[in-house]
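Okay, handing you the structure first.
Only one protein chain is missing; all other protein chains are in place.
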Amino acid sequence: MKREGLVRIPSGCAIASVISTEGNRMSGETIINAMVPMHERSNGLGGGFAAYGIYPEYKDFYALHMFFDDRSARKSCEVFLKENFEIIKSEHIPTLKLSTITDEPVIWRYFVSPLRAGLRELQIDEREFIVRKVIHINSRQPGAYVFSCGKNMGIFKAVGFPEDVGHFYRLEEYEAYSWTAHGRYPTNTPGWWGGAHPFGILDYSVVHNGEISSYDANRRFIEMFGYKCTLKTDTEVIAYIMDYLLRVQGLTLKESADIVAAPFWSTIENMSDRREAELKTFLRTAFSQLLITGPFSVILGFNGGLMALNDRLKLRSMVVGEREDRVYIASEEAAIRAMDPLAENIWAPGGGEPVIVKLKKGA
Amino acid sequence: MKINFILPEFEVIRDRDSCVSCRICERECSNGVHSFNEKKKIMTADQAKCVDCQRCVALCPTSALKIVKADCSFPSNGNWSEASIKEIYKQAETGGILLSSMGSPSCLPVYWDKILINASQVTNPSIDPLREPMETRVFLGKKPDKLKRDSDGKLKCELSPQLSLSMPVMFSAMSFGSISYNAHKALASASCELGIMYNTGEGGLHKDFYEYGKNTIVQVASGRFGVHEAYLEAGAAIEIKIGQGAKPGIGGHLPAKKISSEVSQTRMIPEGTEAISPAPHHDIYSIEDLRQLVFALKEATNYNKPVIVKVAAVHNIGAIASGIARSGADIIAIDGFRGGTGAAPTRIRDNVGIPVELALAAVDQRLRDEGIRHKVSIIAGGSIRNSSDVIKALALGADACYIGTAALIALGCHLCGNCQSGKCNWGIATQQPELVERLEPEWGKKRLVNLMNAWKNEIMEMMGGMGINSIEALIGNRQMLRGVGMTSKELEILGIAHAGE
Partner (left out) sequence: MLINAKGIDHKKLNDMLRGAGNDFIIEECLGQRFIAAGMSDKHIEINGIPGNALGAFLNGADIKVNGNAQDSVGDTMNSGSITICGNVGDAVGYAMRGGSIYVRGNAGYRAGIHMKEYRDRFPVIVIGGKAGSFLGEYQAGGIIIVLGLGVKDDNIVGNFPCTGMHGGKVFIRAAAGKIKFPRQVLSSPSGSEDMSIIEKYVSRFCEKFGYSPSAVMAHPFTTVYPDSANPYRQMYVSN
C-alpha cells in the first residue's frame, strides 16, 4: 500500500482545544480527557496534540520535533541540521511504552536557531528560513520528517487513538496555556506517523475535521509560493494557507477567515457597510484560489491564541464554551464537559464566522 | 472532353407523394439546389450544389425532403480515403489551395472524452444546487502579489482591472464580416442579459453595438481593422489576437465581395477593398514587442481595461504562455486546434496546432511551476462542446472558456462547413441581406440565453456532485478528474490520475 503523501487519504475526525486567556498553564490531562467521549469519531489510526507555552526555558529557539525511520536517517539528517542551525539541545522525546501504540519511529527533538550566515546568504528572515529548511527536510531528506517547528510550542502525534497518544507522549507532564487535539478517522490504513494530525508550520498548528472539496485547487495555488504538500492532506494545505496569509501576506486572522471561508457574493452585495463589502470583494477576488469549499471545522493554534473556523455552510459541528479564564472549543459539547463540567455560555459559531481567542497579555 | 471527377457528396431525397411543389425549398436554398420543372410540374434537385445544411429539410412544410450522404463511393481503401481522393481531384482541376471552414473534423483524439469527473460519496457531502447556494461568478484578471496597507493599517483594496462573469463561459471572437449583423446582435444582446462577454473579433465594432460595451471584448488583430480610440474605450476588455486555433501562424483575408457597406464602416476601410490581416502583427516580432503592444493599449485606455492575449495552441505553448504572462497581459486565451473558423486552408486547419486540453494543462502547470499563475487568468477555447467540457477545462486550470461553434449551433448552424461561400442559408456566415434577415436577433438571443442557462445549471449540478459550491474551488482542481484509455505520458501532461487510482 502507498504511504501517506503518495496518495490522498480522506479522513473524518474529532477536534478539541482549551486555552487560558490569562496564560495560566495546565497539564495535558485536561485535553486528553476531552478526547475520551469523542472516541467514536476516531478509528485508532491517528491522534495528536499541539501545546503552547511548554518550553519556556527554550522560548527563543525553534523546537524541531522529528520522526526518523531509523538511526542512520537521523545521523544523515543531523549533518544537514548542523549546516543550517545552531543546535542548543537535542534529545529523545520521552515516551511511555504502551501496547496500543506500536511501530514507533525514532522520535527526537532539537532546539535550534538559524545560522546567521545562512540568513545573510538567502536574504530572508528567520521564519522564512525555518519554513524553507523544514520543507526541504520533509521533501528531500529520506527517512526524516519534521512534524513541529515553532517556538515555545510543540506537536505530538502518532498512529493510535488520541487518548493513547496523549499518554504515550506523557503529556500529563507538560504545562501549556493552550492545547489542541485531534482524533483521526482515515479511510484506509496508512500506518505512518507523519500522517497523523495536528499539522504544523512554525508556530501555526492546524487540527481539522472534514474533507474539503477544493483541495487540489488550494494545493496547486499554494505550492507556487514554495510550499510542498508532501502529505496530500487537507490539514497540511490549510496550515500552509494560513502561514501564507498570516505571515507572508501579513493579513489579520479575520481577513484570512474572509478568504478561506469567504462570504457568498449575495451576502457581500447585501452588506450595508460599503467599505466592508469592498474589502470582502477584494479579498475574495485577490485570493479566489484559497477559498476552501466542502465541510471543515478547523482550530488554528498559534503563539498567543487560537482561531476556530467552520466552513461557510457549516457542514461540520463545532461548539464553544467558556468559564473564568478558559475557552473551550470542540467537535462536541461532551468534549467540553469532559474538560469542565461547569463550562458556561455554550454556543455553536456560524459558518464562516471565526472565533478568535487571544491571551490578554499577548504571546 | 471535360470530366468532373467530383461526385455529388449528398443526395436529395424527395418524397413525391408528400411534395406539394410549394417551392419553399427553392426559395430557401441560396446554393440553387432546388428548382421547379415547368414541363413536368415537379421539383427537381441539382445535387452537386447541395452542402447538406438542412435548411430545406427544416422548412419543408410537408416533410417531403431528406438529405443523405450519397452512397455512390470510390473503391474502399484503408489508405486512400474518399476525402483524400476528392481533394486531389479538386486540386488537379483548379490548382487551388483547399479551403475549409468550421473546426477540424479529423479523427484526432478528443481528450475531453477521455476524462471523467468525480463526485462525493460518504467522505464529504454532495450539494443540491436547486436548494443550496452555488456560485459560478468568476473574475478574470491579474491578482496581486503582495497586499499593501495604508498608514492607518487599512488594507488597500487595489486590484488590476478585472472582467466579471456570471458564469465561466464567453462567446469567442467572430468578426462582423465573417458572421452577420444579426448573429452579432444576438451574441451581444445575449451576453448582456447573461452577464458574460462576447468578442468583436478583428472586424471592428458596429456603431449599433456600442451600447453592449460592458459585455464586449474588443479585439485588436494584425490588420487593426476598426481600431481607434473610441473602439478601445468601448469594450470591457481588449484582446490582442496573435493566433487562432483553426489556422495558427497565418493571417486572414476577408474578400472584397464580403465588404458590404456596413462591414466597411465597421472595419473602417472603403467598401469593396480587400481586408487583409497579415500573419503576424508587424510590430511584434519578438516577445518584448508584445509587451510594447500590451502597454500601448493600456496607456491608450489609461489602465482601465484588462488586456487579453489570444494565441493558438502550438507545440511550445507553455513557454509562450509564460512569456505572455510576463508581458503585462492580464489574461491569456488559448485556442485549440479544433477551434472554428470562417475560412482556413484545409491543410493548416487539420494539421497545425495541438489539442487545447494538452495545451491548457501544460500552460497552467508551467505558470504554476514559475509561480506566476495568479498574475494571469486563462481562457480555454477551441471546441468546448458542452458543460462537462467546461467543467473539465476549469479543473485542468482554465478560469473560463470561450465558445464559438457551440453558440453558432444554437443560432441554427448545422456545421455544413461552407462559411467561406458567404451563402449561409441560416443567416449566420453571410452578408447577403435576404439571408441575414432569416436570423431574427431576438430569437437568436433567446436561444443563446437558454443554452447558457442550461449549461450553467448543469455546471452547478456537477459542482454540487463534487461538493464544490463556488466555481473558484474547481479551477485547477485536477484531483476532480480521472483519465480513461490514455497513455501515462498523456496523463502526465494532463496532470491527472488514471481512473481507479
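Chains here go by letter, A and B, matching the order in which they are written, and residues are numbered from 1 within each.
The rule is simple: a contact is a pair of C-beta atoms (placed from the backbone, for glycine too) under 8 Å apart; a residue touches a chain by one contact, two chains touch by 3 or more.
As the structure is a prediction and not an experimental result, all values here were calculated from the model.
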item	value
Chains shown that the absent chain touches, full complex	B
Listed residues B:Glu87, B:Glu193, B:Glu370 or B:Glu458, member touching the removed chain	B:Glu87
Residue in contact with the excluded chain [from B:Gly78, B:Gly96 or B:Gly500]	B:Gly96
Hidden partner chain, touching residue among B:Ala48, B:Ile117, B:Leu232 or B:Ala497	B:Leu232
Touching residue (missing chain; options B:Ala300, B:Ile372, B:Leu415 or B:Ala499)	B:Ala300
Residue touching the undisplayed chain, where the options are B:Ser21, B:Gln292 or B:Asn457	B:Gln292
Missing-partner contacts on chain B, residue numbers	87, 90-91, 93-100, 220, 222-224, 227-229, 232, 253, 268-270, 273-274, 276, 278, 282-283, 292-293, 295-297, 299-303, 345-346, 418, 420-421
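We take it that only the chains that are shown with their structure count from here on.
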item	value
Separation of chain A from chain B, taking each centre as the mean of its C-alpha atoms, in whole Å	47
Partner chain A, residues of chain B touching it in the complex	120, 123-125, 127, 132-133, 135, 137-139, 143-144, 146-147, 149, 155, 157, 159, 162, 368, 371-374, 397, 466-470, 472-480
Contacting residues of chain A [partner chain B, same complex]	8, 10-12, 187, 210-218, 220-221, 223-225, 249-251, 255, 262, 264-266, 278-279, 281-283, 285-289, 291-295, 313, 315
